[in-house]
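Apart from one protein chain that is not included, each protein chain of the complex appears where it belongs.
Right after this comes subunit A.
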Amino acid sequence: MLILVTEYLFKFLVIGSAGTGKSSLLNNFIGNKFKEDRCHTIGVEFGSKIVNIGGKSTKLQIWDTAGQERFRSVTRSYYRGAAGALLVYDITSRDSFNTLSNWLRDARTLASPNIIILLVGNKKDMEESREVTFTEASQFAQENELMFLETSAKTGENVEEAFLKCSKTILAKIETGELDPERIGSGIQYGTGTSKRLSAPKKPARMTPECACRV
């Protein structure tokens, strides 16, 4: 068995309103079939993939969150320390576009203000039902300092690009020193290929019973 040597490990989020195609995007990315009748995600799901970015093999640890409102509280804990996020809306749904700023705020406050976010307009294949124009979304992206791509999880168009573009930006920022992998909660870890390792967080020493009670 081949042991892949990875240099970095990035924690990624996929966020956005329900039904925008987050799970579909992730599944497409990790190589599963597209399903027309995918169920809503309950809580979060997980996928990982090793990609090659500029010659560096990098493991992406991707958390696919549920978009339904009721799962907000559950999914929040997964935002912590994400290095990158795909913020997904559905180009055929104005509603999903309108809620973007809420998602964006959550991501920046819960994950990290420096989180690299790529705006994804999904379902590009359904041009005939488009409700959000490319220009409009580009403008939103520009205003909020996001990268932007339109994708289709159905045809696979731009899916890999989206993840790679986001990863490349993170890597570039590491190299310019803008991002510090050593900082706890950066969402970046050194992989198996590097000797540098994040020092494992110290486990709190088990408290010695200060109470004399026996229970």
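The rule we apply is simple: contacts are C-beta pairs under 8 Å (C-beta built on N, C-alpha and C of every residue); 3 or more make two chains touch, one makes a residue touch a chain; residues count from 1.
As a convention for this text, contacts and distances are computed from a predicted model.
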Check your understanding: UniProt name of the unshown chain, from "Thioredoxin, mitochondrial", "Protein Sip5p", "Methyltransferase small domain-containing protein" or "Syndetin"?
Key -> "Syndetin"
Review point. Hey, which subunit A residues sit against the chain that's not shown?
Key: 1-2, 19, 30-33, 39-40, 42-46, 48, 61, 63, 68-71, 73-78, 80, 184, 200-201, 203-204, 206-215
